[in-house]
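One structure is given below, encoded as structure tokens.
The complex appears here minus one protein chain, its other protein chains still in place.
A and B label the chains in the order they appear, each numbered from 1.
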Amino acid sequence: MIPEIGTFALILALLLAVTQAVLPLVGAQRGNLTWMAVARPAAFGQFTFTLIAYLCLVYAFLTNDFTVINVASNSYSNLPAFYRVTATWGSHEGSLLFWSLILAVWTIAVATFSRTLPEEMVARVLGVMGLISVGFLSLLLITSSPFLRQFPGPAEGSDLNPLLQDWGMIIHPPMLYMGYVGFAVAFSFAVAALLSGRLDAAWARWSRPWATVAWAFLTLGVVLGSWWAYRELGWGGWWFWDPVENASFMPWLAGTALIHSLAVAEKRGAFKAWTVLLALMTFSLSLLGTFLVRSGVLSSVHAFAVDPQRGAYILGFMLLVVGGSLALFAWRAPRMAAGGAFTWFSRESMLLANNVVMVASVAAVLLGTLYPLFIDALGMGKLSVGPPYFNAVFVPLISPALFLMGVGPLMRWKGDSVPDVLQRLKWALGIAVATGLLLPLTMEGYKPWAVLGLGLSSWIALTVLIAFRERVKTASQLSNLPRAFWGMHMAHLGLAIGVAGITMVANYEQELDVRMNVGDQAQMAGYTLTFMGVQQYAGANFAATRGTVIVKEDGAEQFTLNPEKRVYNRSGSVMTEAAVRPSLSSDLYVSLGEPLNEELTTWAVRLYYKPFINWLWIGALFMVVGGFLAASDRRYRIGAKARAPAGPATQGA
Amino acid sequence: MTFRLIQQGFLTAFLALSLPALANEPAIATPTVPSIAQPLFADVAIETRLTDLSRELRCVVCQNEALSDSPAELATDMRQEIRDLMTAGKTDQEVLEFLTSRYGDFVLFRPPFKPVTYLLWVGPFVFLGFGVVVWFMALRSRRTFQSAPVNSAQLAAAARLLEEKP
Partner (left out) sequence: MKRWLPLVFFMVLVGFFAKGLFLNPREVPSPFIGKAAPTFSLPVVGDAQKAFSPADMKGQVWMLNVWAPWCVSCKVEHKLLMALAESRTAPPIVGLNWKDKTREAQELLARTGNPYVAVPDDLSGRVGIDWGVTGTPETYVIDREGIVRLKHVGPIDMDIWQNKFVPKLKELGA
């Protein structure tokens, strides 16, 4: 009964989405205020019914209704309740419903927080979002309904993939979806502007907070995925350049370029064409990600069950949405007037350079991700493009952007003087170069990439300090500084911290594979680890073997680590749960391998030492908080323009 | 393998025999010799080479994992095969050739630099180069871009607007 209500709710949501799309868009074209006014109520209606549908699915999971095929394939009666809820987005169908729900959430957010916008613009934005909702809801109903039933239902479900039974899974997909679905808003603003022919600084001002919030969520989502993989997969990796990881990284790169481009469009009215194209590109990359995960065109650990028919439907949808928007762009491009002039040495030109580098990086990641497909489709064989390629290509490509991050925020708009900037930055440059060259001397092995990474991250950090110092001179106190200023520098500093962490981990991590008998000791990075044997216990839906390792560092308290091996009752899958000892300066990571004797007293154990890995997560957190701070700046909420005090560093972003 | 067991046995025997002797020692605490965990495979140098090389290789079963990390049985076999080849004195290049002659280039995560991959390796730097050109061209057009000249009537109107109360 409830699943049928779910299907019915989806149908209603689809009808409301059609209304939300057609009437306001046509109304805006014709100046019909009544039709335009349909947008908001239709949006709220669509959200309500999408939510009802989603709650029906949750209900089916919570009540273990195995007559619903989706529940039977992804759940198990002993599965703890909160995993049953997260299992709603653990499958292709469920996650599509979740996608639609998140889109509906963003839609009503726009409907709510757009009172100061002209009605015509709101109607168009909600209309375009409605079109996207129509696409997803119809995809759900026609090819991927989560409410399909089987009678009689099986006595028991097949269990949720044990990899997903971790609380990282609870939070990673929602945040990720909030991010790349969120870019649908910036996309819709761009299409609305193209449709109306009005592409001005006001449009940039309205889009900007939406793009920034979506970016912050996407940053959070991507990093959570990385953190979860690190903790859960048991081999200490945190980024694999897997096609689906890339599918979330590309919108992030494009989204970063977008928020920076919007800054110029808002302040100086320049880069309008670039900015619109970036807005279209970012969401298109999100849709591309959706396509790649669900079509089977690329092989990936993340891929849902593959179905070329669904893939074809999504491709058709992409053709309409992306192709349509790019055609609209090409048609309206001549109408976009150029913005203010600027010289080669100005904040605009630095931001343009940043855009160029970010777009080149997106293109590079796209090339690497799709190349196996290109070659196969052309009948030229099969090859693989993996981490060694991406690491070799991405690091040199992104480094200029990291360097520019130090220079850009400190430069004037329109034009700045070279000697002036050099004067302000010469100490930072010197110290950064020295740090890069000298710091690796204190470590195990002098690695050239460490020089680059540490040099760049200290450069960024120092320029953030300079920016604060210069700004505080003119403002009376720190608390008077606008949130946009805090947000920007916090995000930049976060990236610097993250880059430092990545540099240290990638260059100086240690790994040790040992056989440990009860009582055996191993040494790594100043730690002495003693293996104390294993114990067996039964968890909620698994049987576990838990090892005990006592760790002692010279001059510090000893602590215990408990790596586990779990066998899940229903599926028989074996999971390795690593034990991690986190600290600001490193992670000690212990993973149980295979038992080497029948008595289970000798085990293959893998030990990892990961220096500064937590700086990645901390840096990312800074970026996320910085993004939210910047988006909540007064000027977006009140609509009054802040007066920019004199001095280049004090000029807001 | 057998040698390891003998070594382990010897160590255990040594400890077992020495413990009673230690127990009879006077009150000065003599630390017992802790048993040191042995590396899982005898030759650490080869293991390091193996790990570095197998990171560059794709597992043909769990296709989105590197050979170094894959839990698949075939992956364990292939790692053993590589270990044997290295112990027999083969270079990294020879090991790679061994694998690609059996599984094709598919097994390499770092695509070899050959005509079919020229575009792949050169592409990113071409993109960056192209971007630099775009940057220059955009700047050049900006520099010649002149804002429309402002006449005195516009200036007067602007002054009036500024005078008005908001």
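The rule we apply is simple: a residue touches a chain if its C-beta (ideal position, glycine included) is under 8 Å from a C-beta of that chain, and two chains touch if they have at least 3 such contacts.
What you see is a predicted model; the values in this text were computed from it and never measured.
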{"item": "Residue among A:Ala377, A:Leu465 or A:Val574 that touches the chain left out of view", "value": "A:Ala377"}
{"item": "Touching the absent chain when the full complex is considered, from A:Met318, A:Ala338, A:Val472 or A:Leu596", "value": "A:Met318"}
{"item": "Chain not shown, touching residues in chain A", "value": "273, 277, 280-281, 284, 291, 295-299, 308, 311-312, 315, 318-319, 322-323, 326-327, 329-330, 333-334, 370, 372-374, 376-377, 381-382"}
{"item": "Residues of chain B in contact with the chain not shown", "value": "60-61, 63, 73-74, 77-78, 81, 100-104, 106-107"}
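We take it that only the chains that are shown with their structure count from here on.
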{"item": "Rounded Å distance, chain A centre to chain B centre (Cα mean)", "value": "22"}
{"item": "Chain A contact footprint on chain B (complex, rising order)", "value": "8, 34-41, 47, 51, 55-56, 58, 62-66, 69, 104-111, 116-117, 119-121, 123-125, 127-128, 130-132, 134-135, 138-139, 141-143, 145-147"}
{"item": "Partner chain B, residues of chain A touching it in the complex", "value": "235, 237, 240, 242, 270, 299-301, 338, 340-344, 349, 352-353, 356-357, 359-360, 363-364, 367-368, 371, 375, 380-389, 392-393, 397, 400, 511-517, 519-522, 530-531, 593, 604-605"}
